[in-house]
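Missing here is one protein chain; the remaining ones are kept as they sit in the complex.
Moving on to chain A:
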Amino acid sequence: MTRTMSVTALSRITWRAPALTAVLCLASLTVAAQGTDGTRVSALSTLVVWIPFILKGFLLNLIMSILAMAIATVAGVILGFMQISPSVILRVPAKLFTQLFRNSPWLVILFAIMLLLPFQVTLPGGDKILIPDWVKATVGFALPVMANIAEILRGAVLSIPSGQWESAESLAFSRRQTLRYIILPQCIRRMLPPWMNWYALLMLMTPMAAILGVNEALGNTQAAMEAAGSHPEFLIPFYLFLMTIFFVFIYPISIYTRRLERRFSAGS
């Protein structure tokens, strides 16, 4: 197979995820294997040797993204509720906090968290626990996503017609019960597509942790290339492989998100 062939194949394939993924993988192999001299062929075989190491790093990206999303969702929902609270003492700080993290560069937040969080905590018993860098990075990723989830929740609650509040109020529901049984269940449907979108974005941002020395996929890829001798021929196959594994994971999520969005907009 030649490079021209794989390029035309790429242009023909438009949106089908599995086909596109296959092409990307093939493209990475093609680039690595096309040369006739020994170094280029060995770039591919070097990659094959290091794949488990890179995948191990990718596992950390997965863990960080899932943990960060869990933190962001819980904290974001709390923050979102605080923003719509009738109490000024809850509402105003929540608004400020949300806007601060929504409008700051992720990398700046990440650096700030890495440097501000202690590297170890002392338990009441006197034992010391080290906080690994990847945990700090997880907190750093969670904060901007938390702020955006808070906004999504606030928007969803405000989009529920006032008649729902009025009828719940007239049926003697308390504000808390109204939120829990009437408003929130109707919000979840509206929140799901943007929530999934933010997860995809978050996952794509996790390699930023490499800058701070976390051994995730990008860090491991660079370490692998270095360990194998830092030949420039490594760059394309290694980075293509890295992009491909992220693509294979994220693309189905974005397709599913779009499908949900379409279904919900048709349903309402």
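Just so we're on the same page, contacts are C-beta pairs under 8 Å (C-beta built on N, C-alpha and C of every residue); 3 or more make two chains touch, one makes a residue touch a chain; residues count from 1.
Here is the rule we go by: contacts and distances are computed from a predicted model.
Its UniProt record calls the unshown chain "Peptide ABC transporter ATP-binding protein", which is the correct pick from "Nitrite reductase [NAD(P)H]", "Peptide ABC transporter ATP-binding protein", "Manganese/zinc/iron transport system permease protein" or "Sulfur oxidation c-type cytochrome SoxX".
Of the listed residues A:S45, A:Q164 or A:S230, the one in contact with the hidden chain in the full complex is A:Q164. The residue touching the chain not shown here, chosen from A:I182, A:M205, A:M225 or A:L240, is A:I182.
Within chain A, the residues in touch with the undisplayed chain are 161, 163-164, 166-174, 177, 181-182, 185-186, 189.
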